[in-house]
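Note that one protein chain of the assembly has been removed; the remaining protein chains are unaltered in position.
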Amino acid sequence: MSAEPGTAPPLPAAPNLAAPAEGAIGWIASTDHKRTAAKIGVASLVFFIASGVLALAMRTELAQPGLQFISDQTYNEFFSMHGSGMIFLFLTPAALALGLYFVPLQIGAAEIALPRLALFGFWTYLCGGLTMYAGFFTDNGAGSDGWTAAAPLSNSAFTPGIGMDMWVIGAGLAVLGSLLIGVTILLTLFRLRAPGMTMLRLPVFSWSMVVTAFMVVGSFPVLVVTMGLLLYERHVGSVFSGSNGAIAFQHLFWFYGHPVVYVMFFPFVGAVAEVVATFSRRRFFGYKALVLSLLVFTALSMAVWAHHMFTTGGVQNQYFSLTSHLLAVPAGIEYLDLIATMIGGAILLRTPMLFALGFILQFLIGGLTGIVVASPPIDYHVHDTFFVVGHFHYTLFAGSLFGLLAGVHYWFPKATGAMLREGLGKLSFWLLVIGANVTFFPMFFLGFDGMQRRVPDYAPRLGDLNLLSSIGAGVIALGILVFLVNVVVSLRRRQPAGDDPWQGQTLEWATSSPPPRHNFQGPLPPIESHAPLFDRRLAEEPA
Amino acid sequence: MGTTRQDFEGLFSIYIWIGSGVAVLVFAAVAFALIRYRAREGRRPSRRSDSHLLEGLVAVLILAVVALLVTRTFTTEAAEDESRTTPVRIDVTAFRWGWRFTYPGEGVSVIGNSAANPTFAVPADRAVSFSLRTLDVIHSFWIPEERFKRDAIPGRVNRFDIDFEGSGSEEGLCAEFCGLEHSKMGFEVFVLSPASYQRWLAAHRGGAA
Partner (left out) sequence: MKSGAAFAAFWGVLLLILGIGLTIWSGGLGTGLLLAQGGFGALGLALLQAGRPPQPRARLLPRFSLPTVVLALGLAAAALGLTAGLWLILIGAEVALFALVWLAREIVAERRLLR
């Protein structure tokens, strides 16, 4: 029992510590990090579906020029809650939940540091999300100033009503909850690594969680404070008026608003790296270069935020253009490492690997168009148009969501003990690939051609591409449906997964599926690199 | 320095070419990996897991491309951000939900809103110097055909020049979400020959909206 830090010493009359917390109280108040992470996952899935339905409604309205189904005011609430829901309530918590579940397993820990803080964080986030959505039931409707709540539009003169207040408070709570989850993950990585697991033997996914947590603790507090200031502005006195007020708000908001999109990226590129290595039957290529590029990439991503403000005329465009362009260097190294892992490997195209490949190729389009808009003179044309909408949906949907699905399909057997169906998995993959590209690629042309963001209506000449995009959205919905069916079917008619269905390389595959309450029973394999199971398998191979 | 639009197109095409090139390269590399290195009976994956030389080379290469792009961007931006006072000046005021265009010294002022979008004129032969303000929230003055927009920020005046290209009528839009009628807050620009421009001014003097 030497390799189980954090476990309580056996007590004479202790209850069975290996049994999961049963019943309703277990679901509400369990301190098991796996249970907390599962709860975040379920909640974020519900918010994803709700926010996705809003998107389908918008795409239905946008399919034809003219206003057919939705009023201006409703549309404004829809796009605001779609973006807010997806970012604050779905993808950020889901990214952190992946880390909350799998970091302790990957580092050989029995528990996370501060399990009660994580539990508290979940409930705070959930209350925040419900508060935001409850705004739909108020007189003036839900929050309606985008997910960015730009001042002065977001003050009580221009956006009156309790619904917007609830948006502000809800956003603050949701981000606070996420912040606390990030804190526990970081402390876990600092404190609870198994003996022998130095920082430079952390698995790639765990390293991606280290730098994600750095960004979380560096930038999320600023958002919470900013929401507090905005609430003050709405009810007490002006904070963001005056000639620099609007600009100041944007600095504070985007200081969080840019790193958060990387919080919604790095855990997934980490998951994709694990998938690529496992399904190429190789160690991940260029580990040390990857660690360095993760650190540089995330540091830089804290320093680019004002590229959202190029057209304001109020920031030092050149500095932020330079830092934004520089992101290409560590990003390129990561792509090199991913591809170099595949080249020379023995690749198996199971569903997790398909989604990983989708992530790699589609995120690339998002990333390259990101470099395009890093140039202020180009941004002067395409900022606040559907070009940008296309750009960030390629990074967040065609990129990060595919990365999340890669991680989900990869780790679902570990968390549930059941395999997901390959056939349904492949079907959902192809539907999502077709749907994503048909929906979002036309947006580059729409934006370039004169369609601005956040509008329910547009010039008639833009009708055809909008219709195409809306059809794509329907295909996406189908793909998501197939995925959900896959999950339900796989849980009902279980195909047992066993401990290690994929011949994994990292410690989570050295325990049962699902893992027991304190993650490991019995000694861990020796830890001599970031891929302990791969090393062990190699050592056991006949020469 | 050409027109505003020409500055944009020159820069944009460099980015698109390089971006497309990178995309093709990465797609090709992935395709190569998938075709050549699929799992096969007896295939043993390579044991190699690092190459500092390769990493260093790629990093330097990307840095060089970044340097090229940043330099071109900086020179283009310097040219675009120059605001000279030329004989043609227009003050633009944005509000919820319309625009006012005033020609100081010419005695011309045009105003319109979401019910009736305003139209203003510019000459094709000279750069036009704009001053942009807002009466309430942030709006954004966007003329897609000129490939340019600038935000109207409360408490600030943003000054910029546009060197209009071609001739005819060009669409203008508000490109920063400003509330209920954000999508209806358009305007129109007539790019006219110098003679037509003078006639337009004369016709609009004396407060005709």
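Order of writing sets the labels: A and B. Residues in every chain begin at 1.
The criterion applied here is as follows: contacts are C-beta pairs under 8 Å (C-beta built on N, C-alpha and C of every residue); 3 or more make two chains touch, one makes a residue touch a chain.
Not measured: the values here are computed from a predicted model.
S.K.: According to the contact rule at the top, which chains on display are touched by the left-out chain?
M.R.: Within the full complex, the chain left out of view touches A.
S.K.: Looking at the full complex, which residue from A:V46, A:L231, A:L348 or A:I434 touches the chain that isn't shown here?
M.R.: Of these options, the touching residue for the absent chain is A:L231.
S.K.: Among A:V53, A:L187, A:V261 or A:V485, exactly one should touch the missing chain; which is it?
M.R.: Checking the options A:V53, A:L187, A:V261 or A:V485, the one contacting the hidden chain is A:L187.
S.K.: Provide the residue numbers of subunit A that touch the chain removed from this figure.
M.R.: Looking at subunit A, the ones touching the missing chain are residues 5-9, 11, 15, 17, 21, 25-26, 28-32, 111, 113, 115-116, 119-120, 122-124, 127-128, 131, 162, 165-166, 169, 172-173, 183, 186-187, 189-193, 195, 198-200, 210-211, 213-214, 217-219, 221-222, 231, 235, 251-252, 255, 295-296, 298-300, 302-303, 306, 315-316, 318-319, 323, 517.
We take it that only the chains that are shown with their structure count from here on.
S.K.: Taking each chain's centre as the mean of its CA atoms, how far is subunit A from subunit B in angstrom?
M.R.: 30
S.K.: Could you please specify the touching residues of subunit B with respect to subunit A in the complex?
M.R.: Within the complex, subunit B contacts subunit A at residues 7-8, 11-12, 15-16, 19, 22-23, 26-27, 29-30, 32-34, 36-40, 43-46, 48-52, 54-55, 58-59, 62-63, 65-66, 69-70, 73-74, 76-77, 80, 136-138, 140, 142, 144-145, 147-151, 153-156, 158, 160, 171, 173-184.
S.K.: Taking the complex as given, what residues does subunit A use to touch subunit B?
M.R.: Contacts found on subunit A: 72-73, 76, 145-146, 150, 152-153, 158-159, 241-247, 280-289, 311-314, 317-318, 321-322, 325-326, 328-329, 332-333, 335-337, 339-340, 342-349, 357, 360-361, 364-365, 368-369, 371-372, 375-378, 380-381, 383-385, 449-450, 452-459.
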